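Only a single protein chain was left out; the remaining protein chains are all shown in position.
Here is subunit A:
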Amino acid sequence: MEYIHFSLNMYQKVANVLIRKGRMPVGLIVNFTALKPRQVRECLFVLIQHNLVVYAESQEKSRIVTYYEINRTELLHRVLIPKVLHSSQEWFERDGALIAESLLTHGKLTITDCVADVLTTSGVAPGKTTTQRTQLLNKAFTRMVKEKCLIAVRPSDSLTAADKDMAEEKRETDKMTLPPTAAELASIRKVLGAQKQAEQNSTIVGLKRRLDTMDDSYGEKRPRLLTDGDLVIIEEVETDVYFKVNFERFIIRWRNVQIANLYEARLNPTAKTIMQTIMNLAEERMINCKEEHSSPVSIMLLLNSLPKDTNLIDTLEFDPSDLGPNNTKPKIHECLDKYIQILEEDLMKILKKDGGRSGQYVINLKSASQILKKNLIQGIVSARFGAPYVRIMNMLADKGKLEEKQISRFSMMPVKDVREKLTTLCTFGVLNLQEVPKTKERTPSRTYYLWEVILPRAADTLTDRLYHTMGNLRQRRFVERAKRAVLLNKCERTDVKADDSLLNAAEKKELETLNSVLEMLEMQELRIAEMVITLRDF
């Protein structure tokens, strides 16, 4: 996976060894890769810069040994880069996409470096001065930091997470006189976990507040957060902090979009807009994708935050009893109440009242994610095998363990068809078979064969299969390129770059084919990657 982004063989070798053999110190890497120590160091340096390698130091006898390890999550997230760029463009416009691109090519950067880099690569738009441009970019950068799409990297982020946890735990246990009991250890872990949570939840690292004394020479409105008389307090990014793209936040947002999309097909576009707005309001407090509930959102806030063109009134069909004698349609806020009621009563049960407080709603993120996963798996099964297979799966998910005969009865399919479908699904990895012998001898004829669906397990198997496909697509991509290596080399020549008439017609055509083939493979890989995040990260 790594070699596409770091085409140099050296990096590939180092990363490969680390991925396949686990953590190890420089010496071992040198042994395995047959590279020079200097080269290995260089590689590690670059990989650390790109957040792909983390390290841990440990005291061994008199010396300190440094172990290096691949940061798997970060590495796996790299497949999503095209989608990240696309979303940055969508959420933060062109500047956002440029910033994201620059950060992704450099791993991590400070705001000044990043803006400078964007300026040199993209140039200044016509009709604007460099200062204006810098200001705009700074603004976009700040916004991305505020919305947590960029995140500050501290030196400690390059240490392995597990080691950090262990060190902290040790510090706590060292304070005790006796070795800790299991219960004490558990409570220490809990406290530390809570601390970590709180840390993530507190103010954004790398953002500081400052009194604004500059006059508004460009006539642009800065986001005014706190006004105190004439003094304006603005938030700005600290210049000496490094930032990287926060994949987690992007994933959270993608998930939220998907959740909202659920409602478009079930209800209508307006319902989707409402859900999306609720998600947007709750998003700031979301930390990762594994949370149970979102933070509460009030109806009043929701009403004010809905996009102006949301059509609340005309998209509801009222029962005559609702309308009253004059046949007048209700007001906007009443309609919103009605919509909320519909959403709340929807059988997916994603939106619900926040316990006790009126006018506050939370989103059950966990069950929403479950639904997304289930839908995805159903989609796969139905596209691959057909609707009757989905019927069996859903039934088992609903009823628990069942025997072949029962399945046949409830699904209204002949036993022999059911049997065949069950085996297919089982080999595919979405069903499980449980044998319950009636007698001690475990004779097959006196055994119940019970089938069931275990959603997390099904998700895991499918993720594996999807990884396999992703790998295949990628390999094929290299093969396609390698087949045309001569042509590609020619294209890289500076004279050819400058003047494409040096390529003959056949070569041009070949290049076109290659490009469309690559595009197809890349597109497909990205789409599979999207499925993987649903199954793995949501």
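Here, contacts are C-beta pairs under 8 Å (C-beta built on N, C-alpha and C of every residue); 3 or more make two chains touch, one makes a residue touch a chain; residues count from 1.
Criterion: contacts and distances are computed from a predicted model.
Peer 1: Report the protein name recorded by UniProt for the chain absent from the figure; options are "COP9 signalosome complex subunit 6", "DNA-directed RNA polymerase III subunit RPC6", "Geranylgeranyl transferase type-2 subunit alpha" or "Putative tRNA (cytidine(32)/guanosine(34)-2'-O)-methyltransferase".
Peer 2: Record says "DNA-directed RNA polymerase III subunit RPC6".
Peer 1: Which of A:N280, A:T315, A:Q406 or A:N432 touches the chain that is not shown?
Peer 2: Residue touching the chain left out of view: A:T315.
Peer 1: Using the touch definition from the top, which of A:V14, A:I380 or A:A459 touches the missing chain?
Peer 2: Counting the whole complex, the residue in contact with the absent chain is A:I380.
Peer 1: Sort through A:R23, A:R419 or A:R476 and give me the one touching the missing partner chain.
Peer 2: A:R476
Peer 1: List the subunit A residues touching the unshown chain?
Peer 2: 265-269, 271, 314-319, 321-322, 338, 341-342, 345, 347, 376, 378-380, 382-384, 387, 390-392, 394-395, 398, 410-414, 465-466, 468-469, 471-473, 475-476, 479-480, 513, 516-517, 520-521, 524, 527-528, 530-531
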